[in-house]
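Removed from the display is one protein chain of the complex; every other protein chain stays in position.
Then we have subunit A:
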């Protein structure tokens, strides 16, 4: 039985959730580049968040399963590297859902420069608010978190540790 055709293939793919951050859909995350239907089949193009992101395989499998489950025919999921994914592509809804789940959403990604890539010897002074109590008094204690895309911080007001999705 076809259950998802009213959404269209784009709508079905948009609702697949990220395997590592299930509070986000792939649409929220901004990794879906295109969805096209032809002769009953669907071709989906996605872009990885990080070069070695192990979740990309699961995303492919989940997209295929969702489309097949919704009654679509042969599914092809392609991965493209260019243009490179940026956290700026995360939707407003996605940022809200990250915060609700206790993950501080990313700020604006650093601008691309023409000259040599600047060296940053001090942690950037941008304010990251605690997703629990909203305090701006937070500090980074590890630049790498449990997934490739997060860093670890703690709030000096409520003392809670939290993940921060880092800007790239």
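Basically, contacts are C-beta pairs under 8 Å (C-beta built on N, C-alpha and C of every residue); 3 or more make two chains touch, one makes a residue touch a chain; residues count from 1.
The rule is simple: contacts and distances are computed from a predicted model.
Undergrad: What is the missing chain called in its UniProt entry, if the choices are "Fumarate reductase subunit C", "Oxidoreductase", "Ring-1,2-phenylacetyl-CoA epoxidase subunit PaaC" or "Peptide/nickel transport system permease protein"?
TA: Going by its UniProt entry, the chain not pictured is "Ring-1,2-phenylacetyl-CoA epoxidase subunit PaaC".
Undergrad: If you put the missing chain back, which residues of subunit A would it touch?
TA: Residues of subunit A in touch with the missing chain: 3-4, 7, 12, 15-17, 19-20, 22, 48, 50-55, 57-58, 60-62, 65-66, 69-70, 76-85, 116-117, 119-123, 141-146, 148, 152, 166, 168.
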